[in-house]
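Each chain you see keeps its place in the complex, though not every chain is here.
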Amino acid sequence: MLAMRRQADVLITLFFFIIVVSLFPLGVGPEMNILRAIAPGVLWVAALLASMLSLGRLFSIDYMDGTLEQLLIAPSPLFLLVLGKMISHWLVSGLPLVLMAPILGIQYDLSLEALGVLTLSLLIGTPILSLIGAIGAALTLGVRGGGVLVSLLVLPLYIPILIFGAGAVEASAAGLGYDAHFSLLGAFLLVSLVFAPWAAAASLRISME
Amino acid sequence: MIWDSWSDFFNMGGYGLYVWGSYLATFICVIGEILMVKRSARTLRQQLSLTKESILRERKDEATS
Amino acid sequence: MSINWYKYAAPSSFYFLAGKLIPFFTVLAVIFLVAGLYIGFFVAPTDFQQGEAYRIIFIHVPAAWMSMFLYVVMAFWAGIGLAFNTRLSSMFATAIAPTGALFTFIALWTGAWWGKPMWGTWWVWDARLTSELILLFLYIGFMSLQAAIDDPRRADKAGAVIALVGVVNIPIIYFSVQWWNTLHQGASVSVMQSPKMATAMLVGMLVMVLAAWMYSIAVILLRARNIILERESHTSWVAELRGTTR
Amino acid sequence: MLVATKLECTRGGHVLFTDLNFSVKSGELLQIHGPNGSGKTSLLRMLCGLTQPSVGKITWNDSNIRSLGEQYYSCLTYLGHMIGIKDDLTAVENLSISCALAGLEVDNKMALEALQQIGLKGRENLLARVLSQGQRRRVSLARLLLVKTKLWILDEPLTALDVVAIKLIKEKLEWFLAQGGMVILTTHQDIDISATAIHHLHLN
């Protein structure tokens, strides 16, 4: 729908990741063993930030220019439209990271298995971030100081994802099983896939009253 | 002559890959640039419908002025 | 020698002048290139430390130098264009950017292909390497900014600002080897000291530098001609070229 | 048919209007009058189901619009103060997107035609950013030429338009009313539409 805009946005996020991930070696110094240790953390934090920072724009531009009103009175179910928005948010903020993760991981000298686990954990984890984040973004539309609020609302829900996601990679590096982490992440994903679009749609209606 | 044979020359004392990798890439870049400039010149002149003839006339203009 | 500079400051006259100069520089570029390559590969001896790998120097150093020179020249012309509102100098700056970026890329590429055998790695986050990478970003930023702005005059001015701001990077690149202890080679050619390398190497390198210069001038003039034609396409002298009026 | 009964709107503790009753039938136009801040926009948004009335109800063909949901929305076109034009898209793209949102598949040709009809010939592919105020407004109004809805709710559709465009819109409205459409609009400017039934509603 907004493919043209999305392109530029994807570029922004890709750029953002590359920056975050390449700046660290610059700032931290080039010792490989340190870099290897921080790699999953860096990538996961980058994912979290990218997701959170683009939340602000998720609805607010549409809100300001009136497109959101049109969305609310569109003749298709609102939660589907919202789901579309969430998916496009993920395509913009999550997917590029998933695709880049292997490349960036190589820069950090990760092992092949760790790379796989990392990518998979990001693949499952980042959609959850978009799904949950959209609820926060919808709730804080047009609220004074919405920016802080949305972080405050969303962060507590993001942290578990971060811990399990990065945890899986560390577990694999330590030679432990990481199935438990993945099944938990998967469960989160399912639950939020079912409830989040519905909750965000309701929040939007409330915010636009 | 510092090279005993052609293969010696291409081998570059074991560093052939690196030396030729650099040189090859450089020449591809340079030739690519030339081709790109030439092509844009051609399309531009086509767009402006500048013909060979007018380009010749341009030379002549220059000579007279 | 008195040349009427003002005459050539008009895009139309410059267009014709450039047309005349291009063949000259092209021929020179080819001559220097052939000579430089000959010296580089058949005269210059093997380096006692690096073996044959050092022969990358014949493109690496000219490219690295050009990348910096061209940036300064570009910023200079862009600045003139901004300050005196002269269209031609802005167009010149626009014409320089891609060639500068190309040389930057070549310097990075050849550096990497040199680093692999010498340092054992393609890339390190070393100050000179990083700052050369930054230079590439600067060129790309300049070009993308200009491409993103539809109005050419505004594009010129905006580009000029960023080009001028970016000039600070040049001394950083140049002095980076002195400021930090890095992997990268220090300056081995300087006006003050006698050169530390074999004469044939030095001569070969310098000839290649000349070739790079001549090539840059030729290609930049070509591109400048394109830009002039494009920007001035609605003017009477282009119409005259087309033969519609007269 | 749209029927509003006993509508009340309160904003920040103030009552903007109470006990508002009206109905709009096929072929009818309802013009809402009132000074700035009297609640015209609030009323229109209510009629769109964007806000809930504090008291009263709105029905469309005898069912509450709230319960109809998308079924109602597929009959409705609303143009508000904010016109939903994105600066970074061209005129055509803007029109296509807003039509797509309205559930209308519009191909490029139709969009171009509509834009030309509304007087944007030659500017179809300019970014909305460089369009003049009136031209932007026209882009959003172009949607009216394409939609096939029954009820139009227009919030000051004439702002920023020149006389030619105003005449065009007027004619379009007349045509639409003659087709049996329903229009509810607000405007501070005078607009003399020759239709069979024009009602006026004064707030305050």
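Quick notes on this one:
Order as written gives the chain letters A, B, C and D; numbering starts at 1 within each chain.
Basically, a contact is a pair of C-beta atoms (placed from the backbone, for glycine too) under 8 Å apart; a residue touches a chain by one contact, two chains touch by 3 or more.
Note that the coordinates shown come from a computational prediction; the quantities given were computed from them, not determined experimentally.
Stoichiometry of the full complex, written with the labels used here: A x2, B x1, C x1, D x2.
Keep this in mind: only the chains that are shown with their structure count from here on.
For chain C, the chain with the farthest CA centroid is D. Among the chains in view, A has its Cα centre nearest the centre of the complete protein Cα set.
Annotation: 37 Å between the Cα-based centres of chain A and chain D. Chain C and chain D have CA centres that are 58 Å apart. Under the contact definition stated at the top, not a single residue of chain A touches 2 or more other chains.
Residue numbers of chain D whose C-beta contacts span two or more other chains: none are found.
Per the touch definition, chain B reaches chain C in the complex via residues 1-3, 9, 12-15, 18-19, 21-23, 25-26, 29-30, 33-34, 37-38, 40-41, 44-45, 47-51, 53-55, 57-59, 61-62, 65. Remark: chain C residues 16-17, 19-20, 41-42, 45-46, 51-53, 55-56, 59-60, 63, 98-99, 102, 105-106, 109-110, 113-114, 116-117, 215, 219, 222-223, 225-226, 229-230, 233, 238, 241-243 touch chain B in the complex. If you check the complex, the residues on chain A that touch chain D are 1-2, 4-5, 61-62, 64-67, 69-77, 208-209.
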